[in-house]
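Following this message is one structure expressed as structure tokens.
With one protein chain removed, the remaining protein chains of the complex are shown where they sit.
In order of appearance the chains are A and B, and numbering begins at 1 in each one.
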Amino acid sequence: MNIAELQAYGYFALTVFMVLVLYGYIYHLYSKKEDADGHDYEEYSNIALRDDVTDTPVSAISDDKEK
Amino acid sequence: MENRPLEYDYTVAKMFMFTTIVLGIVGMLIGVILAFQLAFPEVNTILGQGLAEYTNFSRLRPLHTDAVIFGFTLSGIFATWYYVGQRVLKVSMAESGFLMFIGKLHFWLYLVGVAAVVVTLFMGITTSKEYAEFEWPIDIAIVVVWVLFGISIFGLIGIRREKSLYISIWYYIATFLGIAMLYLFNNMEIPTMLAASPAGESGIGAWYHSVSMYAGTNDALVQWWYGHNAVAFGFTVPIVAMIYYFLPKESGQAIYSYKLSLLSFWGLMFVYLWAGGHHLIYSTVPDWMQTMGSIFSVILILPSWGSAINMLLTMKGEWQQVAASPLIKFMVLGSTFYMFSTLEGPIQAIKSVNAIAHFTDWIVGHVHDGVLGWVGFMIMAALYHMAPRVFKREIYSKSLMATQFWIQTLGVVLYFTSMWIAGITQGMMWRAHDEFGNLAYSFIDTVTVLHPYYTIRGVGGLLYLVGFLMFAYNIYKTMTVGRKVEESELQNASPMGA
Partner (left out) sequence: MFHWLEKHPFFFAVGVFVSIAFAGLIEIVPNFAQASRPVIGTAPYSTLELAGRHVYIKNSCNACHSQLIRPFKSETDRYGHYSLSGEYAYDRPFLWGSKRTGPDLMRVGNYRTTDWHENHMKEPQSVVPGSIMPAYTWMFKNTADINTAYAEQLTVAQFFAVPYNKEVPMKDGSTKIVKMGESVADANALALEEAKAIAADMKDQDVKDAVANGQIPEIVALIAYMNSLK
């Protein structure tokens, strides 16, 4: 098997893999709606809206340290 | 510590706002001169025969592209980073003396780099590679500036209060990494002063001269992998970073879908780099690469439109704001132009279309509807939004801003429509044969026919420059005589005077 043939197989396998990853990812995002920390993904949009230095972070670094 | 509430510190952001405006004027002014040189060649000797060497089209052309890319756009990216970065990470630069020092050093070294670039390009010291014209000593300076930018980004992230990185931060990180990788690989070169002659002499000739590590087709491949993706990580990624912050903030609307932003970010990261091959269609690079470049360019529509649609849908139910605020107008038209040029690009990447479009003004038109309509509008909108917060003053004039919007929009429309017609006309004339199979037109026929379109383009560019000067004036007046505002007025919509 020469390099070009190997590239061709690799390309096909990669395409299939990428399609699976993409649809798996979309399915995951829209079925679970929450990340591992239990936040709804959409809550993170508020980072931009409530961005004064005194506003409460959506998920504060300090929460980690208390645990 | 003195007993004062913590505030964001915009010192460095202000410095870069200044260079954004100054270099924007320089870059666009040179652009307008170039446009008129093509329409009226006498403009080449506008400062007389003695200075013709320095006012000539070919000497000015790299100065235009580099002033706009590495002057205006890059300054805009830095200015917004030093603003947005602090806010979405909820940490002030005043909290770290180190980061403040790095930020200032970043600015001053950047300015030294800009000065070196201007001088050398006027002298004709160039490697000829588009958007990578600088010789090795400047390349090294640029790498240092870039590393400082990286330290700023990751340093600020390191002391953040908000654990989760906001969408804009992803795009800034990608800008940093993307440009770093591309720039390093494309500028691999050997200084010629290292060579020694058989007679034992060394350090021969100009010390700053270098020779590319790659030859011919390989060099072209690496260059367009760079050239295409310098556009990706200079004109797309960081500008998306800006709109993801400034549009929601100015309109008070949360992003339409955070999940869609996740999807389009990772999609864009994966797909963009493959598309570089579309600059080399029908060249001597292997066929499979050309095809791949073509296919991935079409796929690229998905993640690009993912971001753009997310932006437009953010305005859902709030479209009256577009009518009411010229600032929102800039951003909404900006994302519309983004959709437009990310559709146009893939169309030009289709092989049969590329056969006509390549080497013509249609490509120039494509670049400019993206850069004037998307990059320029977005950076100006970002600076307009930042000005009241940075200077604690109201934007000087809303009506001036609205007038500027319409003048510049007209400018962009004139620009790209004339270049479309020019490009397709020339592409079709080059390939036309008469009934006996001979070429129907000599080359000069295909040049003289473009004169009216070149003139229209010059006028379009001039209108855009006039608008930009109005922008500069408006910001200057905001800084100096704008009404002072309270923190409470700065929540969402920016305060504007009549």
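Everything below uses one rule, namely that a contact is a pair of C-beta atoms (placed from the backbone, for glycine too) under 8 Å apart; a residue touches a chain by one contact, two chains touch by 3 or more.
What you see is a predicted model; the values in this text were computed from it and never measured.
In terms of the touch definition stated at the top, the absent chain reaches A, B within the entire complex. When the omitted chain is restored, the residue from B:111, B:363 or B:424 that touches it is B:363. Contact with the undisplayed chain is limited, among B:118, B:157 or B:424, to B:157.
Contact with the undisplayed chain is limited, among B:61, B:161, B:392 or B:483, to B:61.
Residue B:181 is the one among B:181, B:322 or B:493 that touches the chain missing from this view. Interface residues of chain A facing the missing partner chain: 3, 7, 25, 28, 35-37, 39, 41, 44, 59.
Residues of chain B in touch with the missing chain: 37-38, 41, 44-45, 49, 52-53, 56-59, 61-62, 124-130, 154, 157-158, 163-165, 170, 173-174, 177-178, 181, 185, 190, 192-199, 201, 204-206, 209, 211-212, 214-223, 225, 229, 262, 266, 269-270, 272-274, 276-277, 279, 282-286, 289, 292, 355, 358-361, 363-364, 430-433, 438-439, 443-444, 447-448.
Note that only the chains that are shown with their structure count from here on.
Taken together, the chain A residues at the contact with chain B in this complex read 18, 22, 25-26, 29-30, 39, 41-42, 44-49, 51-55, 57-64.
The touching residues of chain B, counted against chain A in their complex, run 5-8, 86-88, 90-92, 160-164, 166-168, 244-245, 248-249, 252, 254-255, 257-259, 262-263, 266-267, 270, 492.
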